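Mind looking over this structure? Questions follow.
Note that this complex is displayed minus one protein chain, with the remaining chains in position.
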Amino acid sequence: MASVDLRGLTKRFGSLAVVDNVSLKIDHGQLVCLLGPSGCGKTTTLRLIAGFLEPSDGEIHVGERLVSSKTRTLPPEQRNMSMIFQSYALWPHMTVTENIVYGLRLRKLDRDTIAKKLAAILATTKLEALAQRYPGELSGGQQQRVALARALIVEPETLLLDEPLSNLDANLREEMRFEIRRLHDEYRYTTVYVTHDQSEAMTTADMIAVMNGGRIDQLGTPEDIYARPESEFVARFIGASNVIKGTARDANHVAFAGATLKVVGAPLTPGQGAVVAIRQHDIGLATQAPASPENAIKAVVTRQVYLGVARDYMLEVADGTSLRATAPTETNVPKGSEIWLTLPPERCRALSR
Amino acid sequence: MKGRRLSRRDVLQGSVALAAGTVFASPARAQAPEPVAVTPALVEAAKKEGKLIYYSSMDLPVGEKLGKAFEAAFPGITIQIERSGSERLFQRIDQEFASNIRAADIVNSSDASHFISWKKNGWLMPLVPEDVAKHFPESYRDPDGMFATSRVWLSSIAYNTNLVKPEDAPKSFADLLDPKWAGKMVKGHPAYSGTIMTATFQMVRELGWEYMEKLARQRVMQVQSSTDPPKKLSLGERAVMADGNEYGIVLLKEAGQPVEPVYPTEGTPTISGPTGIFKTAPHPNAAKLFQAWLHTRETQQFFVDFTAQYSVHAQVQSKPGRRKISDIKLMKEDAEGVEKMAEEIKTRYARLFRV
């Protein structure tokens, strides 16, 4: 059982804490995404797990084994991990085969075993025809598959991926996303996946850890993160959310722009400021006042763009707050018109942070 | 210095008439060891060592020829010649001894005063070759047997016959101060060459520092070794040699090069080059053999014939057709004087000639 357990992990460069007291337990066989904008500390966390960096504080356990602490760090080569790098890091002086079997050679496996494993991984990654090529002679997607094959052939306890798809074009990216998940399901190693692309995280991860400023902002299943953001940061970063700032009336009502919104999510303290998130496509638009006044707000269209699948509206409510909404193309309201917004209560999430 | 103007010309017996003025002052009690001859036992012991390292300031082709003659006489022993200006050799030997490096077996310096220092330091091994005991004048051998003068040569004036007509050629050191020679002369450097050190000492003693001061204003081309000026002269790089090895000039002239020596009327500086063995020689037997062999009549004769230098060996004849040293007015040697004045000469010379 090789779970990966980060306990109070901290990495400081000078006085700057790039990773700040991160605790995260990844069960064996789970695929966890570290998701966040650049500079949030996700790659540093990954490199700490890999052993390329020593923590300033905290510990990393893999299974029963303490692999990193302030005083002792197991070097990367002794961690039985594999990693796929943003640049793929294929060795240009070695053929595809040489690249792939490198790790097995280090493990001093016999020739036959190596040949068997190589054949298997080449088949899995559809690289048979390219085995004798040099990396310089491969396309981006092929290089990516070589990197995968190289990392997987050693059957690591833990697989680390650092933005593995960022150098691919959109179509290939989509395809490889599922490929990574498929291989993960096939081999069931513990996987840590670093990305800044939320849809990549959504489609591949069992759990997502959204990172911001060196901390884990929210940890949850893709659905948790998407549907139930806990912080303004997560709400904004994941999907397209409007964040509304009003005043709590009671535990689940917020006064905003002359209306009262019924909300779900974190319980509110009456009289205090409240932050509410609602997704752009959850906002209903109508030219007539809705039948039920509940959670309805009047607004003015300040911009409207035709997107093909939908229309993108920029709206301004009475207190000057701008909201964005996505509506079906048939809802066509010209700029400057008055419009009624319906914010369904079950979609209005009060945020705890 | 000028007051001591000594221009004695003593006539010696034999072929090599040389000033009998004592090069080295004899101490009261001389205890030279028993003379050594070239015996089969010595040859055997030397061959076992198989090698000889010879520090010398002799002109390279000349020195190497001597080495080849030794190798031919005693097959199985190779000789490695370390040629450099004597003053540089002196510095290097000093440096090597200070660092406990005992590389040199035997040394021949063109600055006889070096042997005073080495003897004082106790670095030399006493050895008197049979011929030295029998045929060398006392003034040319150390009473304790630490060294003997293997060769004598001169530092003369010379000119390139293509560039200077005989009647225009300088006759004396004084002539070199003529403005017409400005920028046309070449000379060696006393901080590098023992020959030039010895010659400069004698010239300063005879002519005074004023002479050097005036010479320095003549824009003389300055080279290092006393073996170089004859070569620069024969290339035609300069018309006149203000000092340098006379034997180099004689050999070049004999080889058909357009050079001609001039023995200045004030007297020609005379240099004797002693040879001695280091106590710490890594190949002591080879060194002893070389020392014994070098001073035999045969070697000395051979040496005189092909190097155009002079020998103090009583039985050595000068080569027919060459000028006899007894016909040349010489300046007197004074190794102890050189030893006392070496530092001053280097400093003052560097100031005058700016190099």
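We just call them A and B in the order they show up, numbering each chain from 1.
Criterion: a residue touches a chain if its C-beta (ideal position, glycine included) is under 8 Å from a C-beta of that chain, and two chains touch if they have at least 3 such contacts.
As a convention for this text, contacts and distances are computed from a predicted model.
Enquirer: From the list "Assimilatory nitrate reductase catalytic subunit", "NADH-quinone oxidoreductase subunit M", "Iron ABC transporter permease" or "Electron transfer flavoprotein small subunit", give the UniProt name belonging to the chain omitted from this structure.
Expert: "Iron ABC transporter permease"
Enquirer: Just list which of the chains on display the missing one touches.
Expert: Answer for the hidden chain's contacts among shown chains: A, B.
Enquirer: Identify the residue among B:74, B:90, B:278 or B:303 that touches the chain left out of the display.
Expert: Considering all chains, including the one not shown, the answer is B:90.
Enquirer: From the listed residues B:33, B:61, B:76 or B:208, report the one that touches the chain absent from this view.
Expert: Touches the omitted chain: B:61.
Enquirer: Write down which of A:70, A:93 or A:353 is the residue touching the left-out chain.
Expert: If we include the chain that is not displayed, A:93 is the one touching it.
Enquirer: Go through subunit A and note every residue touching the omitted chain.
Expert: 50-52, 75-83, 85-87, 89-93, 102-104, 106-107, 109, 117, 120-121, 123-124, 134-137, 150-151, 154-157, 160, 187
Enquirer: Could you please point out the subunit B residues that touch the chain left off the display?
Expert: 53, 55, 59-61, 64-65, 67-68, 78-85, 87-88, 90-92, 94-96, 98-101, 103-104, 189, 191-192, 219, 221-225, 227-232, 234-238, 257, 343, 346, 350-351, 353-355
Everything that follows uses one rule, which is that only the chains that are shown with their structure count from here on.
Enquirer: What whole-number Å value describes the gap between the mean CA coordinates of subunit A and subunit B?
Expert: Chain centres of subunit A and subunit B, defined by C-alpha means, are spaced 91 Å apart.
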